[in-house]
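Quick one: the structure is below, questions incoming.
Yeah, one chain of the complex is gone here, protein chain that is, but the others are all in their spots.
Note that the chains are named A, B, C, D and E in the order they appear, and that numbering of residues resets to 1 at the start of each chain.
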Amino acid sequence: MATVKLLSDTEAGPEARAVFDDIRATRGTDDINNFWRALAHDPALLRATWDRLKAVMGPGALDPVVKEMLYVAVSIANGCEYCVHSHSAAARAKGMSPEMYGELLAVVGMASQTNALATGLQVPVDPQFRAD
Amino acid sequence: MATVKLLSDTEAGPEARAVFDDIRATRGTDDINNFWRALAHDPALLRATWDRLKAVMGPGALDPVVKEMLYVAVSIANGCEYCVHSHSAAARAKGMSPEMYGELLAVVGMASQTNALATGLQVPVDPQFRAD
Amino acid sequence: MATVKLLSDTEAGPEARAVFDDIRATRGTDDINNFWRALAHDPALLRATWDRLKAVMGPGALDPVVKEMLYVAVSIANGCEYCVHSHSAAARAKGMSPEMYGELLAVVGMASQTNALATGLQVPVDPQFRAD
Amino acid sequence: MATVKLLSDTEAGPEARAVFDDIRATRGTDDINNFWRALAHDPALLRATWDRLKAVMGPGALDPVVKEMLYVAVSIANGCEYCVHSHSAAARAKGMSPEMYGELLAVVGMASQTNALATGLQVPVDPQFRAD
Amino acid sequence: MATVKLLSDTEAGPEARAVFDDIRATRGTDDINNFWRALAHDPALLRATWDRLKAVMGPGALDPVVKEMLYVAVSIANGCEYCVHSHSAAARAKGMSPEMYGELLAVVGMASQTNALATGLQVPVDPQFRAD
Partner (left out) sequence: MATVKLLSDTEAGPEARAVFDDIRATRGTDDINNFWRALAHDPALLRATWDRLKAVMGPGALDPVVKEMLYVAVSIANGCEYCVHSHSAAARAKGMSPEMYGELLAVVGMASQTNALATGLQVPVDPQFRAD
């Protein structure tokens, strides 16, 4: 169903396998999910994407579960089926409760609605919202 | 610049003014921002939108600042200029620090990138991500 | 603000001016709006776009005002500022009342919200909705 | 395939079942489609979504079949597979003929094309389109 | 899975079959892909879409493989599963190598990321980018 064959460990080249190894070590699991197996056709793109993802989603000012919920919100708005599934699962694994999930969906739905209303009405930005 | 005239307090009808009063009481400010003044042409839509926003963004399992950051993330993905400005300001008012803002932008950028890659490669969803 | 200069009647070439003439005759006005003046840099694209627009928006099974409201709905969802303004004005000119406009916005807002919820929950399509 | 289990009548809690009952009574059918069974995990979100949908899609200044066609148009632009299917079926049930459907698709296609052209050229809004 | 039945050659009317014949002659293959079989319900829409596609994707200032890659890029950004598959296949058939495909995906991913950052930060356009 992908536009490329998903590469197994033996089909992937040494550079891609090195990224697979890093994913396994970082996540503490043997699973390499399909996204990375598809990207393995272009080892440089695979490496750049994984390295950046690891840096962005790591510890910082925001809680990891908040970062995953933000990821889900963007993935919904962009209509990415794969990303909605993978990051909803990741958010749950990092502590998103059913109540948090319900609120996440409610906020995403509300934002989508008022985004449409503000765009439909072409509401000008209030001066007090401007940072400059 | 809006597709309708923004209604002042005196131009708005009594039903719309009642919503303005509730916004002022809830937010503890005299300001009514342009979004509500544009919606005031349709008091039923204004009322339904405000009531739902108040319910969704109120206290719950998620921190109010997290809800505002989710709102910003969706508004960016949907390209709503008004909403990006108003909810970035709201997130700051509710405690979003510059560090949190930088991470929010980094997550939204990363998600947008991998959304595009997963959609471009049409990666099939891994069985382990499925809830059913 | 456009990425190209908007061409006046004298700056446009003869092929573009012929399209301008057809727009004027069809619409019964001397005004040529900015969209066509920007497209005039590529007379073939201008001609193909205008001819198709005239065919699609002309009389048929749907009322012209319904077609304009559909145009507004799509333009909101796609976030096109220019198109939201031009087609909201056209819908009004063809008979959209304030009540119809309020309902249009309410439907667009509702659809945007449930689009997000259905995508967020990745709801599978019910068998009874399928045409095949 | 959903991110949550679709809840049967016996799995849904009493608040969700009360919404199911209202859907059945309003629509005059025993079927509860998957969207509502997925939302049933969060009875408050289910209730708010259904109540608002019923109010928005009910009788008014716009014909019910026009509202459903607007819903389809937005759902196409937002790329929501579930919503395209469910609201295309609803539009047919409310009287959309094959000719009306063909024109709906033609308008949505045309709007998508000129949305892209106007955004690509960054055409400034003509003064005569402005309501203020 | 489509919202309409895909029409076979015998089910399609004479106007639709004439378009099928032109597609076969132009492409030098007997295959008519599903997109055209779905559009065949509305012969006028089928004809207008095919005629315009043939004109736009034909020889010109841009190489045919570049046009197909642009088509893929837009289809990814719009989240169109069908179009991503059909135009990725077409781009390959017209000479897109694995290296070119990797770079296409990298550019689309990068653009999606910086689109989000520029929209999130609401960066004003620099005067030197303006054509007027």
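To be clear about the criterion, a residue touches a chain if its C-beta (ideal position, glycine included) is under 8 Å from a C-beta of that chain, and two chains touch if they have at least 3 such contacts.
Since the model is a prediction, treat every value here as computed from it, not as a measurement.
S.K.: Who does the absent chain touch among those shown?
M.R.: Over the full assembly, the chain not pictured touches A, B, C, D, E.
S.K.: Counting contacts across the full complex, list the positions on chain D that touch the omitted chain.
M.R.: Residues touching the hidden chain, for chain D, are 72, 76-77, 79, 81, 84-85, 104-105, 108-117, 119-122.
S.K.: For chain E, enumerate the residues touching the unshown chain of the complex.
M.R.: 1-4, 6, 31, 33-35, 38-39, 45, 49, 52-53, 56-57, 60-62, 66-67, 69-71, 73-83, 85-89, 97, 99-100, 102-104, 106-126, 128-130
S.K.: If you put the missing chain back, which residues of chain C would it touch?
M.R.: 3, 41-42, 44-45, 48-49, 74, 78-80
In the analysis below, only the chains that are shown with their structure count from here on.
S.K.: Give me the C-alpha superposition rotation for chain C onto chain D, in degrees, nearest 5.
M.R.: Going from chain C to chain D via C-alpha fit gives 180 degrees.
S.K.: Compute the distance, rounded to whole Å, between the mean C-alpha positions of chain A and chain B.
M.R.: Centres of chain A and chain B (C-alpha means) sit 20 Å apart.
S.K.: How many angstrom between the C-alpha centroids of chain E and chain B?
M.R.: Those two chain centres are 33 Å apart.
S.K.: Identify all positions of chain C at which a residue touches two or more other chains, and write them in rising order.
M.R.: 1-4, 6, 52, 76-77, 79, 81, 84-85, 88, 102, 104-106, 108-117, 119-122, 130 - these are the residues of chain C that touch more than one other chain.
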